[in-house]
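One chain of protein is taken out of this complex; the other chains stay put.
The first chain written gets the first letter, and so on, giving A and B; residue counts start at 1 in each chain.
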Amino acid sequence: MKSLRALLVTYAGVMPSMLMLVGFLVLPLAIILVFSFLTPGPYGGVEPQVSVAAYVKLFFQKDLYGDLTFNSSVLEIAFRSVKIAAISVLGCVLLGAPVAYYIAQQPKRRRNTLLLLITIPFWTNLLIRTYSWIIILRDNGLVNNFLISANLTEAPVKLLYTEGSVVIGLVYTYVPFMILPIYAALERLDAGLIEAARDLYASKWRSVTSVVIPLAAPGFTAGSILVFIPCLGTFVAPELLGGGKHLMLGSLVQMQFAAGRNWPYGSALAMMIMAVVLVCLTIFALNARKTGGGMQH
Amino acid sequence: MKKNDRDIRWLPGLSWLTALFFLFLYTPLLVLVVFSFNASRSTTVWSGFSLEWYHKAFTNDAIRVATQNSVIIATLAAILATTIATSAALALARNKRMKGKQAFHGAMLLPLMIPEIVTAVATLIFFSTIGLGLGLGNIILAHTVFCIPFAYLPIKARLESMDENLEMAARDLYADKWATLRFVTLPLVMPGIISGAMLAFIISLDDFIITLMLAQAGSTTLPIYIYSFVRVGITPEINAVSTILIGFSVIVVSVSAFLGRKTAS
Partner (left out) sequence: MRLNATTNMPLNRLPESKPDLKKDKQDVVIPAIEMTDLCKVYSGETPVNALHNANLEVHDNEFFTLLGPSGCGKSTLLRLIAGFETVTSGNLKLFGEELSALPPEKRPINTVFQHYSLFPHMTVLENVAFGLRRQGKSERDAKMTAKEMLDLVQLDQYAQRYPKQLSGGQQQRVALARALAPHPRVLLLDEPLSALDLKLRQSMRVELKRLQRETSITFVFVTHDQEEALAMSDRIAVLSNGRIQQVSDPATIYEHPENRFVADFIGDANFFDAKIDKVDGEFTRYRLSTGDILLGPTTEARSEGAEVSIFFRPEKATVSLDLTGGLRGRVKDILYLGDSTEYRIYLADQSEISLKAENLKDGSPLAEVGTDVAVSVDPNAIRVLSR
């Protein structure tokens, strides 16, 4: 039998981290789960009265007669969030996969330098990175200035404050999350397998589609998850590049705690984001078990 | 690379695409940096070199206070996160009797799995519910938590690449557990610890959403300040502040990467 003391000694090392994570992350998450089932207080906060009103409010609204009618506005925002996140993931794959493949082919020194170059923008401030796109995309920004001076257009093209600019901002921000796992998968790929495919009459492209991509699949999945999760809850890009007009879930949640002061409703929205994330992670975990791969860090 | 010297994996267009990608990656930052030295208020039309905006940024009291807050928060959060992450990484890598290591490892990465906005509102509600009002202290606690995985991963990587026989050799040569930790394990893991601490520092320094939710009057950080300014209008002063932050991040991350690489060989 292990004594309590022996147990404490064994687990002493992980205790501080676990206390912090449970105390300041898991517990708060549990609290907002509880709060999402309570009644809003008049000036923020909650009243201790159980209610599912917050969840009802996600899909219905009270009409003039006090009856509940279906309200699609939150669903529309949720749908837009998922759509923009999905397009961003796709953009990251299209842009990131070839780059990852290129880097994997370089000699070691060069590989490390290129990887560092990819991570440096990631470590610079998110706001700054987003802000720099405002400078480029706005009506009198670099792109429009160029288009006008080249006589390609007379009036500035509307680039900023569109869904497109939000996607550009998100791809720009999160593409390193796509490249690194794909690169990790490709780097471990035995070049001999491609030689074998070519030797067995597969063309250059054929060997990519039937050998490289299937073997790098765990990298693609990991990258997609790592990009999708932050995109879904994004706040900065829609606020700054979408001009607050293309509302996404992140902003909606934030509003409930700033101006809206409806904590249960905000909590329910946060739970909705968590639900989507959990679904994604489950798909990923099942997929990883099937392919025998895992998330590479 | 000569044509006949190509890697079997080579594909046409790959290097062009990569070049375009790096252009995409660095043009925005470059534009921002260049116009921080612009003589006029414009952030798009060049009208001569000037350090005016840097001068303005340095003499701006609000920026000074925000910078101070950011540095205090990042320093303390990085130290706390690195300390507890080091202890966890050591325990998970070397404690043979511990069960459920995989679960603990997963728990260490938990902050990465949760969208920041959710973490932010959860932390906000939590602090206001338990009535914890430590000002900067609240922000430091929240930052420590989400910095844990960033500090933990480089330390874990370093421990895993380290030959366990070195610790055996130390024990064999009359070093007890603590002496082995002190004279062999910690010195060898140190580059990972420093690298982790640096990443945690940068992550905390850059954090915006969580800080936005938790910041009260007087605890404005640099990102919050930048955000409030950007919403109002675009000025080269912001470019100047941003350039300094970019430069700082580049230096810290490069040093961290250098340390990680040097010792990996």
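Throughout what follows, a contact is a pair of C-beta atoms (placed from the backbone, for glycine too) under 8 Å apart; a residue touches a chain by one contact, two chains touch by 3 or more.
Please read these numbers as outputs of a predicted model, since none were measured by experiment.
For the chain that is not shown, the touched chains among those present are B, taking the whole complex. Only one of the listed residues, B:170, B:199 or B:257, touches the absent chain: B:170. Only one residue in the set B:32, B:184 or B:226 touches the chain that does not appear here, and it is B:184.
By the touch definition given at the top, chain B reaches the unshown chain through residues 163, 165-166, 168-176, 179, 183-184, 187-188.
Rule of thumb we're sticking to: only the chains that are shown with their structure count from here on.
Per-chain Cα centroids separate chain A from chain B by 18 Å.
Put simply, chain B touches chain A in their complex at residues 7-15, 17-18, 21-22, 24-29, 31-32, 35, 43-45, 83-85, 87-88, 90-92, 95, 97-98, 104, 107-111, 113-126, 128-129, 141-142, 144-146, 148, 152-153, 157, 199, 202, 205-206, 208-209, 212-213, 222-223, 226-227, 230-231, 234, 238, 242, 245-246, 249-250, 252-254, 257, 261. Interface residues of chain A, counted against chain B in their complex, comprise 10-14, 16-18, 20-21, 24-29, 31-32, 35, 45, 95, 98-99, 101-105, 112, 116-121, 123-129, 131-136, 138, 140-142, 145, 172, 175, 191, 194-195, 198, 204-205, 208, 212, 229-230, 232-236, 239-240, 249-250, 253-254, 256-257, 263, 266-267, 270, 273-274, 277, 281, 297.
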